[in-house]
Structure formats: structure tokens, C-alpha cells
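Take a look at the following structure, please.
For this view, one protein chain was removed and the others were kept in their places.
As written, the chain order gives the labels A and B, with residue 1 at the start of each chain.
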């Protein structure tokens, strides 16, 4: 078991089958040493976590949704690269949180994804990030996260 | 006529004059083998396609707008690189759809752009993608699409 596989096991995370794209594109493209991964939606028990965050809402559901997006990103990275051990550095997360105009805690929601990445990859999981409020997301999703990963040469 | 020029002809697509930036930036920048192209708006008959998508709306107008954005991306890529034949791979599309809170079909709208790219570039046109709902877009546009392209060395 590699280090990263061990960390996933410690975190009791089993990677799901990576979600098929909702449409006519692909989950990830590697070019110039950077893997660009398509925006991933949050799945729990096979269903998309839907809704939008409003000011005053308990953040737990959003944080869990962002973490679920990150788990799907991991599944896509593993499928694209063959192994998570080829990740040299997580470069960037783009986090979109379906938000009412009065919701201002996108960063705390996004931490659900960011914290997991740091737990899984350690120092290599520390990334740049944008977190913004979206008017609406595909399938009514609560959160969507895309990513750029620097890949170790084979 | 190159392969890609032939495909555009088959699709009855004549590339427009690339739109001038609405503001103080440039249409595309090449760095490290990746061409980053500015967000493009949908033009039909010289006018921006405006509006926003709501739940239950017929999707046709949105799909056409996304396709129009993709055509403008092609025009910008051709101008930046001299020829579309220098495209090694379409890496990523970022698709923003002006959306009411109840609109959840951003992926189907975004397919207007994705499908065209695959028709034009074939396998090299298969890209990673994020599709999100924006509260509003420049000039009241219905859709905006930006892109990253991996470029063949000269």
C-alpha cells in the first residue's frame, strides 16, 4: 500500500467509481505536465447533494458536499493517472457554492474540499483556491469543484 | 485545405472576425505551451445573445448561444496561432450560463460548445469542463465560455 493509499484507508475513504461526465466532455486532460479535472458534483449514496446556501444556514451540509466533490476529484485523478502517487502537487481548486445573495461563507464551505486534500496529500495537497457563489449549479448541486494538478513524469 | 478547415466547411461554419475585447485586456495569451483564451460572448448577426435561463425554459436558445461562444473561441484561437492546425489538444472549457436559481441544465447548455469542439477537432477536441450558473454576465449575455488549449510547437 502506498503512502496515499494508506492515508485514504486511515480516513476511511473508499474512492467511488468516478462519475461519468453529465455531457459531451471528458473528466480530465493532461497537457504540459498539468492535469485539468472537470468540475465535480457532490454525491452521497449515489445521489447529487442539492440546494443552495443562505445566510445563517448551518454550514455542515455545505462542508460535507465540498468534501464529497473532493473525493470525486480523487477518483477522477486516480483514473486519469493510474495512481494518486503520480500527483506532484495539487495546484488549484476552483470551488463554486450555490449561494443566495446573502451567503458569505463560501471559504468555510470550500474548506470541506481543501482540508481533505491536505489530509490526503500532505504538503503536496496545499493548493491555491478560488471560492465563489454561483447562482445555480448543474443538477441543482450545492457545490461544484474543479482542479488543476501537477503530475510527476512517469 | 487542412483537415480542420475542411471540417469547418462541412459544418458550414465561417469564422467571424474575432471580437475585440470589451475592455483593457487581450483575447489570448500563450505561455508554457498553453494558450489561455479570454471569455467569449455569444454573437448572432453581430449582436450579443442576451437573457438568462430559468427552470423549464426550452434549452435551444442556450445551446445555440454556447455554440456561438465556441465559434468565437475558434476565431480567437486562429488569430492567436495563425492556424487551428496548431491546436494539439483542447484542454479545458469554462462555461458560465446566466441562470435563475432554479435552472439546473447548465451541462446541456454547455454541450452547445462542447459538441462543436469535438466535431471540429475530433479526439483532440475532447476537453475537461466546468459549467456553472452565473448571476449575470457582461452585456447581459446568456453564456460566456473561456478556454485553455495545448499548442503544438511551431
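Everything below uses one rule, namely that contacts are C-beta pairs under 8 Å (C-beta built on N, C-alpha and C of every residue); 3 or more make two chains touch, one makes a residue touch a chain.
Computed from a prediction, not measured in an experiment: that's the story for all the values here.
> Thinking of the whole complex, not just what is shown, which of A:93, A:120 or A:143 touches the missing chain?
Only one of A:93, A:120 or A:143 touches the chain omitted from view, namely A:93.
> Quick one: which of B:81, B:137 or B:151 touches the chain that's been left out?
In the complete complex, the chain left out is touched by residue B:137.
> Would you write out the residues of chain B that touch the absent chain, in ascending order?
Listed in rising order, the touching residues are 21-29, 31-32, 34, 36-39, 52, 94, 96, 98, 100, 134-140, 144, 146.
> Please output the residues of chain A touching the missing chain, sorted low to high.
32-34, 88-93, 98-108, 110-111, 114-115, 118, 126-135, 148, 150
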